[in-house]
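A protein chain is absent from this complex, but the other protein chains hold their places.
Here is subunit A:
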Amino acid sequence: MFSRSILSRMVSKTAARQLSTVSGNTAKSANNKLLITGAALAGITASGLLYAESLTANAMTAAEHGLHSPEFDWPQNGPFSTFDHASIRRGYQVYREVCAACHSLDRVAWRTLVGVSHTNSEVKEMAEEFEYDDEPDDNGNPKKRPGKLADYIPAPYPNEQAARAANQGALPPDLSLIVKARHGGSDYIFSLLTGYPEDAPEGVTLPVGSNYNPYFPGGSIAMGRVLFDDLVEYEDGTPATTSQMAKDVSQFLNWCSEPEHDERKRQGLKAIIILSSLYLLSVWVKKFKWASIKTRKFTYTPPKPRK
């Protein structure tokens, strides 16, 4: 009687346990199904949205990249070629008479022009035309003095805010390193300056106060066309066509970005000559150093077998 009741209790317990595990399994699988359907739904909606977006997306158009500038035959292109310094001199004139109205040249000092494009006395005169802050006088009042060779070329605006205010919110970039700072370098600068079409391509709408230039990424640039034929009068009598001025000012700005260019090529040539001659010398010396080793002879004389 006692043993039977225990048995029956045991049976009922195991049955109950089995039941509970079965119900746990069904709950788990229902959870899994929910998860899978959820993930699938999310995936389908995400891909659907992406597809819908792709129908209207216009990122990475040709206009956004800007037209690539062609490669021009610059005087400094060859491995041993230098800048055309007459062109740098004309380019400075173009910068001074045209670009300097808006663009600064903060990192170029007057002294660096000496011996590059102008003589010492010429640069001194050019610097003296501008006023710089001097030490205050005995009463602490600010004073001005004429520029010296050691001064940097003055900027047209005192600060960025003033520059933006004068140009409808657009900041004219500093030109000291502009050739290094733009894809295409001098080619880009030249193309940008000469590349203003008479009309924007049909269907292009430009923001107010901007101009169309295909080389400028996006096409709409705040700077208008500035170079026109016979805008400046060159002192050496070169006809001042738009492309001539663009070439000269690109050459000048390239020199501003890489004032070490000519010297760098000279040093490179020297280094190549010296290092290659030292290398050949070392090959020659090696012959003598190794002569004894290369000409020695190993002989093996086996011991005579004992009889």
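Brief remarks on what is shown
Just so we're on the same page, a contact is a pair of C-beta atoms (placed from the backbone, for glycine too) under 8 Å apart; a residue touches a chain by one contact, two chains touch by 3 or more; residues count from 1.
Just so we're on the same page, contacts and distances are computed from a predicted model.
Considering only "NEDD8-activating enzyme E1 catalytic subunit", "Cytochrome b-c1 complex subunit 6, mitochondrial", "Rab GDP dissociation inhibitor" or "TRAF-like signal transducer", the record for the omitted chain gives "Cytochrome b-c1 complex subunit 6, mitochondrial", by its UniProt protein name. From the options A:112, A:211 or A:242, the residue with contact to the chain not on display is A:242.
Hidden from this view is one chain, which touches subunit A at 48-49, 51-52, 55-56, 61-63, 67-74, 86-87, 191, 194-195, 197, 201-204, 214, 219, 229-230, 238-244, 247.
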